[in-house]
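Structure below; questions to follow.
In this view, the complex is presented without one of its protein chains, the others remaining in place.
Coming up: chain A.
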Amino acid sequence: MKTNGVLTALALVLPLASPALANKVYVSNEKGNTITVLNSDTWEVTAEFPAGNRPRGIGISPDGKHLYVCASDDDTVRVFDAETYQELWTLPSGPDPELFVMHPSGEYLYIANEDDNLVTVVDTANRTVVAEVPVGVEPEGMAISPDTRFVINTSETTNMAHFIDTSDYKIKHNVLVDQRPRYAVYTRDGSRLFVSSEIGGTVSVIDPNAEGGPVTLQKIGFEVPGVQPEWLQPVGMKVTSDGKWLFVALGPANRVAVIDVASGEVAKYILVGQRVWQLAFTPDEKYLITTNGNSNDVTIIDVEKQEALKSVQVGQQPWGVVVAPD
């Protein structure tokens, strides 16, 4: 058949046209209690495996071997073999771990414990707690400065970004932001820190290196015709490594905002699935994957074109996403 012939020809040509190897994309399904694995070349689901109760925050070791999953209702971080999906061991995380950030070396996890107003620092090799840092009420968002001097934690009821010094685990600065800060991310050059405030409906742009301590330069708001302002709830964020574009998941507004970092203005809103929560780039930053909790799918965005390519069904209520390194 003619159609089949064309498809076969395409299948033969495509691998040659895109020399980049496919990466595994891991999506945590908060309600399904599973991890869905996708192939970043075909965007097909290749596996789904159990991951404990209420998996949310997810990360991968720099060598791509170990997958770390916050099993929130099990009060632990589960570690899986990223190839075989076998559970290897658990890490002491403190109660109800939700999100963590990893030291670039992979040595430490910095985990937000929502219930105890603590950030727990865990040594991933020795599987021990190195430090517990008291922070504000309901710690949530975590980020690490590119020079690894500071770990940032945002606390949802205290409404602050806390700057934790990684050398002595003491808080050196606090910056007030808008209501219910959910996520924090640095530009790769470390010159800017972004903090999203879900209920405040803004992203705070912070100069973390200002003389005399960090200062808030700007608060970016959102506006979409036909969408009630209260549904514009910024949550997960990712910034391109050249520092030019900031992508912001807007939760129940079902959109990802694209912010031109230089001007501090929203350049575009990309319609994705329902209740978009967290984001992850592929290592080449050609694609951005969004988890859509209420439509049980992920949306693949073409980063350069700033357009949604397609959505792929995953497990029940996808929450977090991470892509294996090259």
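Going forward, a contact is a pair of C-beta atoms (placed from the backbone, for glycine too) under 8 Å apart; a residue touches a chain by one contact, two chains touch by 3 or more; residues count from 1.
To be clear about the criterion, contacts and distances are computed from a predicted model.
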UniProt protein name of the chain not shown, from "Multiple sugar transport system permease protein", "RNA polymerase", "C-type cytochrome biogenesis protein CcsB" or "ABC transporter substrate-binding protein": "ABC transporter substrate-binding protein"
Residue among A:G136, A:P214, A:P234 or A:G273 that touches the chain left out of view: A:G136
Of A:N174, A:N209, A:T240 or A:S311, the residue in touch with the unshown chain: A:N174
Positions on chain A contacted by the hidden chain, ascending: 96, 114-115, 117, 134, 136-138, 156-160, 162, 170-171, 174, 176, 178-180, 198-201, 228, 230
